Every structure is written in C-alpha cells, then in structure tokens.
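Here the complex is missing one protein chain, while the rest keep their positions.
Think of it as A, B and C in the order they're written, each chain with its own count starting at 1.
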Amino acid sequence: MSIKINKYDNLNGHDLCEIILENKHGVRISLLNYGATLEKFEIPTKHGHENILMSLKKPEDYSKERNFIGATVGRVAGRIKDARWENGNQTVHFIANNHQHTLHSGGKLGLDNQVWDFELKNRNDKVEVSFYFLDPDLANHFPGNVKIKVTYSLDNDNALKYEIEAVSDQLTLFNPTNHTYFRLDGPDSSIEDLNLELDADYYLPVDDQTLPAEAGMAKVKGTVFDFRKSRRIGDALKSDEHQVKVRNGFDHPFILNGNKIAATLTSNKNKRKLEISTNAQALVVFTANGFPKTDVLSHLHAHDGIALEAQAAPTNDPKLQMASLVPGEKFHRIVKWKISY
Amino acid sequence: MSIKINKYDNLNGHDLCEIILENKHGVRISLLNYGATLEKFEIPTKHGHENILMSLKKPEDYSKERNFIGATVGRVAGRIKDARWENGNQTVHFIANNHQHTLHSGGKLGLDNQVWDFELKNRNDKVEVSFYFLDPDLANHFPGNVKIKVTYSLDNDNALKYEIEAVSDQLTLFNPTNHTYFRLDGPDSSIEDLNLELDADYYLPVDDQTLPAEAGMAKVKGTVFDFRKSRRIGDALKSDEHQVKVRNGFDHPFILNGNKIAATLTSNKNKRKLEISTNAQALVVFTANGFPKTDVLSHLHAHDGIALEAQAAPTNDPKLQMASLVPGEKFHRIVKWKISY
Amino acid sequence: MSIKINKYDNLNGHDLCEIILENKHGVRISLLNYGATLEKFEIPTKHGHENILMSLKKPEDYSKERNFIGATVGRVAGRIKDARWENGNQTVHFIANNHQHTLHSGGKLGLDNQVWDFELKNRNDKVEVSFYFLDPDLANHFPGNVKIKVTYSLDNDNALKYEIEAVSDQLTLFNPTNHTYFRLDGPDSSIEDLNLELDADYYLPVDDQTLPAEAGMAKVKGTVFDFRKSRRIGDALKSDEHQVKVRNGFDHPFILNGNKIAATLTSNKNKRKLEISTNAQALVVFTANGFPKTDVLSHLHAHDGIALEAQAAPTNDPKLQMASLVPGEKFHRIVKWKISY
Partner (left out) sequence: MSIKINKYDNLNGHDLCEIILENKHGVRISLLNYGATLEKFEIPTKHGHENILMSLKKPEDYSKERNFIGATVGRVAGRIKDARWENGNQTVHFIANNHQHTLHSGGKLGLDNQVWDFELKNRNDKVEVSFYFLDPDLANHFPGNVKIKVTYSLDNDNALKYEIEAVSDQLTLFNPTNHTYFRLDGPDSSIEDLNLELDADYYLPVDDQTLPAEAGMAKVKGTVFDFRKSRRIGDALKSDEHQVKVRNGFDHPFILNGNKIAATLTSNKNKRKLEISTNAQALVVFTANGFPKTDVLSHLHAHDGIALEAQAAPTNDPKLQMASLVPGEKFHRIVKWKISY
C-alpha cells in the first residue's frame, strides 16, 4: 500500500495537490484537496490502469469552473426550497441560485470549490487521507462555525471508505454528500450499458424545478424507478415517464430500505461490480443528463456517468430537521464503494 | 429479517409511513413516523399474526386526534406541577393544560403528534429504524434546541429495544417516555386477566390531580400497589383503595429496585410473557382507565391496555433536577420489551 | 447481591432514603440520597455486621446539622484562598466562611446537604446506585449549570467504587470529594491503633488557617508525615510537630506517587485491611481532630475516624487551574475502597 502526493499547482497561496492511494492489488485512488474531491478510481486491467469515474481531463481543470464532479458538496447538497429554513420562531434565508431555491448551499463558495488541508496515514490495513475545512459562521448565511473532516481510506478488500465528520458551535444545517459520477466501463463508455440495482421501495417524484413533489414519496413498483432487481440503465433512460423525459434522465432521491448494500452497479461488458453501502437515509440518483459545452467539460456527454449521492433526502418541509446539526452532536456520514473486477 | 415501508398518507407535505420490522420467528413490529410511535407488536399464532398492543384501527387514525397511544411523549412526559420549573434564580413557566399543571409538555404540539424523519438499517442481527426530530428553542416554552433520535430495533431473541438519545444547546428539561399500552391476549381482550409483576418496593401515591402526594413515596407492602409477586391485574383493579377507585384503576409511578427485569406481564389464557427492562428510574403504570367516545377510540374500553412508562418519576420539587439536560450531556434512555409465546 | 430502599423521612417534599447494597459475602453499604452520602460500610463478623465507618447514629441525623460526614462535598472541597478565583481578566468572588477563605464552597447549601435523585441497578457483577444533582448557575457564586452524577457500585471482590461525573455549560470550578471517615475497628474504636500507609513522597505543609503554606510541597522523608511504610496512626498523632500539635492531628494534602494503591489502612486488632485507589492527584488526610458537642455528634470523639479525601490538592494559586471545568470536558473522578477481613 502506498500514498503519494503530487502537487500540481498553487492557487492564491494554497497548494493544490493530487493524493494517490494504492492498495496491494493495484487499485488506485486519486484525490484532490480542492473540494476534498474523488478525482479518479482506477483498477488494474490487462492494458494498464483504467479509471472507472467520469473525471475531468486533468487536476487543474477542477478549479477552472464549478462543476461539483467528484467533490464534497455542502453544507447542504441539493435544493433548499424557497431558500428558507424555519426553526421554531427563527427563519434563516439563504442565497437563491436555482429559481427561487438554494442549490448546493448557494453562494459562490462551497465545500466543493475551496482548498482543504490534509493529513496522510499509511497503516497496515489501509491507506488514508483526511481533509480538514473550517466553514465560518454565516458562510452563505449558514449559522455556526463548522469544523469538517473528510476521510478517504482504501483497504485491501478493494473498498474505498468515505467519511464526513463535523461539529458546529451553533444550531445549523448540515447535509453534505460526495458527488462522484461512476463510469464503470472506463473512459469513453456510457452508463447506458450498465446495470443498476437499488435497495429502495420508494423514491421521491420531483416537480419541474427538481424539488420533491407535493405528494411526497411514491412506490417504485410498476414504475421506471423500480431498480429493486438489477436493470439496464439504458432501458430506463428511454422511458416515456414525464419526469425522466423532460430532464433526459434521472435526478431523483430514493429512500433506502436499509439493507447492507444500498446500490450495485454492474457492467455488462466487463466483469465489474461496484457495491455501495452507507449509513445515509437516501441516495440521490443523477444520470448526468447533459453538460454545458465548456472547455473543461468538452469531452463529456450526457449519460457518461452516474452519481449515487448518499445523503438525507431533500424535502419540502421548511423545518429541514433531518439536516439539522446541534452543538454537541457529532455528525458522521459513511459511504463505502467496493469494487470487484 | 426484513424492513418494509408502507406510506399511507401525506399530511401537509409530510409523508406518513408505517414501517414494519420482522424477525426470523415472524415477530412483526409496526411503527409510525407520526410521533415515533409503536403502532403494533404482532406475534405469530396458529391463526395468523396477533397484535399484543392496544392500537387504533388504522395508521390514519393516529393523526386524527391526540391520544398519545404508542407515541414518544415529551419533552417531559406526565405532569409538571404548577407548570413551573425553578433552577437557581431562573423560573420557567410552561403551558398549564391540566388544572394548573402541565401535562405531557403542554401546548398543542409535542413529540407525539408531529412527523419525524426516519432512516432504516437491516443488519445481520437486528432490523432497526431511527427517527429524528429537532424540537426548536422555546417549543412549548422549553428552552434550547433539542435534537432527538429514537431508535427501535428488533432482534431474533424476540426483543424490541427502544432508545431515546438527545442533545440540547441550552439547559432544558427532558424526560420523555414511550406510551405504549400492552394487551397481551390480543384484540378484544382486557388486561384484567393478565398478571403483572413489578420490581418495585415503593410507589408514589398521587393526589386528586394525579400529582405525587406531598408525603412522597410509600411502601407497596400491604397495599394494592404490591406487585412484587405476580398478581392478577383484575383483582387489583377491584380494590377499594381510594386512589384506585376514584380513577377506576392505576396511574401511578413505581420506583424501580434496579433488577434486570423491571416488570413482567403474563397471560393466564395464553402462554405469553412480556419482560420489560430499562435504565430509567421508574415505571409509571397506567391501566387505561377510560376513553372518551370519539370515532377513533370507539373500539376501546377501560382496561383494554396497560402502559408501563419508563421515565424519571414525576416530582413535586420545582427544581425537577432529574429531568434536566445540560449542553454536553448525552441523554440516553433504553427500554427493552421481550416477548415469549 | 441485593439493593434495598429504606425511606426514613420526607423533608420539604423530598423523600429521604437510605439505600442498602449487599454483595454475596454479606458486605453491606448504606447510602443516603441526602448529600449522596456514604453512611455505613458494614462487614460480616462472627457477632453480626460491624460498621467500619464513623457514622451518625441514624439517617435522620444527617440533615439536622451540617457535618459533611460521608457526604459528597463540592463544588470545591476544602479551602479556596481569599474566596477568590482569577482566570485571565476575570475574577470571581465566592463566599468567605472560614476566615477570609471559602471552605467547602461557602454558602449554606452545598452538594452535601441537599437531596439528590437516585436510580438503582442490580447487575450480575455489581449492585449500583446513581445519584443526580443539578447545581444551578451562580450557586454560591459559582458560574455554570453543572449536572452531577455520583455512582456507588459494590462488587463481589468487596470493593466499593465511587465515581463523580459532571458537565458544565460554562467555565467553572469543580473539585469535589467524598468525605467519609473510616473507623476500621468498628463502633467505639479509635483510629489510633490503626496503621496507615500512604503512597506519597510529598505533602503540603499548611499554615495556621490550614491553607497550603507559601513554600509549597515538602518531602515527607524524616518527618511525621512519612507514611510510605505502614505506621501506627496513634504514634504519628503524638508528634511534637507544630502543624500536628496545634490542630490535634492531621489535616494535610498528600501528593500521590501514582501507584495503584494510594493508601492502605490496617487494623492491628482485627485482620482488616482497607485499600484505597483513585485517579485523583492527592489525598487530603484528616484525622477527625475534634467535634463540637452537638446532639448528633455527642457520641463522637477526636480520632474516631480518618478521612482520606481524594481530590486535586488545594493551592495558593488564585488561578486554580486544576479545579477548572470547561464546557465540553467530562469530569470523571474515581475512588475505590476495597476491604479485606
């Protein structure tokens, strides 16, 4: 097992580093301290290492514009309806940046596009990077100083564990996620030929602004959202279902049933399987439904990757209680990605 | 073991769900995210599953009116005398809703009649639901934002574990309970033919307003409150004892002696035994002494169920110190209900 | 093993209880919720149980006047010089009740003379009582609401464990102790014929007001304070040493060397040995140098008992840093008394 640092730039006095974890099987993880980002997940093949993520072309591209690819997103991932949080007699207003709503915490700066500090550990059974960030009181109008630690650890069972720990000195909202897109068949492949299995009997239908619809969660049974048995993603993407059609794919929260494996991606082309487990309530499934044509994204097309974002489900309830973090509470979210090949 | 979600309604934008845990013996637990409520506790019989709780007819009934049946009750279960808390030089006044006293925290909203978020876990040795609620600062005049987690977990020893964890960002009061009524012989049965054994040498006599009497705790020995040896509840209910007579049954706190089993209910008709253990100081025994004749309660009669509420005993002392929760303290109450049949 | 409650009184609406723990050897511990007090420590003898503490005649006597016997004393046990605490730019003034100093926290109410709530546990390997107290912000001028839990647990190795846990919501001072006097040869015996061994190379000489002398700690070697080898207490009490003479005995802090056994009391008359271990920095040794002639103390004489008070040593330093308790810190002091007979 090894850890290597590759400094690739210095941005306004901050070192930008790629950190590379490798286990005894040659599984190789590349991480960026920019955004505590999972940049690449490479597995050994006959023809050398192959990256099974949808990634930008080079580390430098991640700070050129804001795309959230592979990043730690927060304080609150996804949408906060009407940019508003109501707690008892208090109302907090955030920055509306997606219609009248707040997307990915609003504002120009989030956990995803700032530089984190980091610390390395090479232990007998795993190699590990911890990233540290202090999000100050009133950042994007969120109350409280929040100290955040994100740890990526790779073991010799080919599992990459992602942990977010946080404490706040005031009541605040905290519901971050990791926004990695998987692309199991490697570069230039599409997710259409992958199979997805999801341990979810219910999903959240969304309205035209991708907020949970008023009627709340719905059964997947008998709908295109039914991935309880492994199904080809390409087939699902062709659905006539309005929600899928208008957005050219999925961008939906699924409520997890709680079994050990929350989701499985399998390749029909290669003998590859990715198993996802988490202690989060839900997975938001996003099928990368299209990209603006910017320089750094020029090589990417719709359905090049699939994001399975572990978090508390978004809600219409302005109380947002499941996203709350109280002083004295230890936030601890875990996601584990285990690859077989 | 399995967990299933059954969404039965959406109330003002909140999904109302019944969550069903089942273990390998077919013991089946139904929970509601409305009030973090224990709705049904079903055991397999020759004639199919039988519910050993006093329950409402259907999940929808729980939100029609406020009855506390099976619910998580708090912040403070039971009565706060004179609706007043004195801590040092500070006095906090609550809402008087029971004579001049505060019952079940006062106010129109409590932990029991609001919608909790939830999260499922299906593990090798247990199936588990965690419910989350953020009770805001000054809710029913109680200081402090309190983040509450209630977990129900069912194992293959036929034990259902109930845990309440909480942290507050200010000094406050917190003494919740679970308000489940057991009805061991199933639907249409009465508790009169059940036997009760209580590990309590002392109880709290109560006055006409069901507050602890001024003279404080008293020995059960030689009184109708003596359940140290298993006794038929029906016999006790027939007592001439004034406190029992005027309220048509029991509504009394018992101070636990601390043995592993706090209380045992046994059926004389069926070979059923329910053992209750807890880390709480006391059990409040309430024999469901009568119900208003409302639609949702129309099928219920006095003595259809018995509630054994694990909590710190109510008190006449306005300092209420055992119910206090200080920032930095981790509240953790445990109740375990183990059924044999 | 067993636990029994014996309610003996009700004081201004508070139940006063004696709680009796007994292990399988017949060792019997009596505790009072008044002051979280260790009332009696009884061992079985040929002639029945014998109490090896210096106790009052009956539980009721403990609340008649304030004597600290067996009680939990605090927030700060012992003397605070000039009734003053200086922390940075802040100075807190306490109540001077011993010359210009504060003894046992000053004021009319302390941890020792108020009623604690309690909770019992009878486990396989131990019997246990936990006492709870909330000391409010500004009690005796001490800042912060402090929630205190004192636990006594008796095991079958004849060890009684005493634990004090506390959290505060503001910076405050907290250095409590248990003020039990041992009297190993039982009622009517003196400590003069007992042997004391102390794992302490240093003690704190005290001035005429029993505050640590300016010159600070001194070696016990070559002085009457040398108990590194077991010595008869009566011999030490006869010393011509000024500090011992003027106060008719010892009232001195000893700095512990840190070995597992901090102190050992042995009887020359009976085959009895009491071993004391603690995680505290020091033991204050007080030889009960005289009692006022009040009704409840009428049966007691100088040198009837010896108190070995585990705590941080008193100091002349107005910063009192070792007695400080910061929000987020968990105070946890342990004392273990193991009897062999």
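Following the convention adopted for this analysis, contacts are C-beta pairs under 8 Å (C-beta built on N, C-alpha and C of every residue); 3 or more make two chains touch, one makes a residue touch a chain.
This is a predicted model, so every value here is computed, not measured.
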Interface partners of the hidden chain - shown chains only, full complex considered: A, C
Touching the absent chain when the full complex is considered, from A:65, A:137, A:207 or A:241: A:137
Contact partner of the left-out chain, one of C:202, C:225 or C:286: C:202
Interface with the unshown chain - residue positions in subunit A: 3-5, 7, 10, 13-15, 17, 117-123, 127-128, 132-134, 136-139, 145-147, 167-169, 327-328, 330
On subunit C, residues whose C-beta touches the chain left out of the figure: 87-90, 170-171, 201-202, 214-219, 255-260, 279-281, 312, 315-317, 319, 321-322, 324-329
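Note that only the chains that are shown with their structure count from here on.
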Contact-graph distance - origin subunit B, target subunit C: 1
Interface residue overlap between copies subunit A and subunit B, same or different (over half shared): different
Chain whose Cα centroid lies nearest the overall Cα centroid: B
Distance-maximising chain from subunit A - centres being C-alpha averages: C
Distance from subunit B to subunit A - Cα centre to Cα centre, in angstrom: 40
Averaged-CA centre spacing for the pair subunit C and subunit A, given as whole angstrom: 56
Multi-chain contact sites of subunit B, meaning residues that touch two or more partners: 327-328
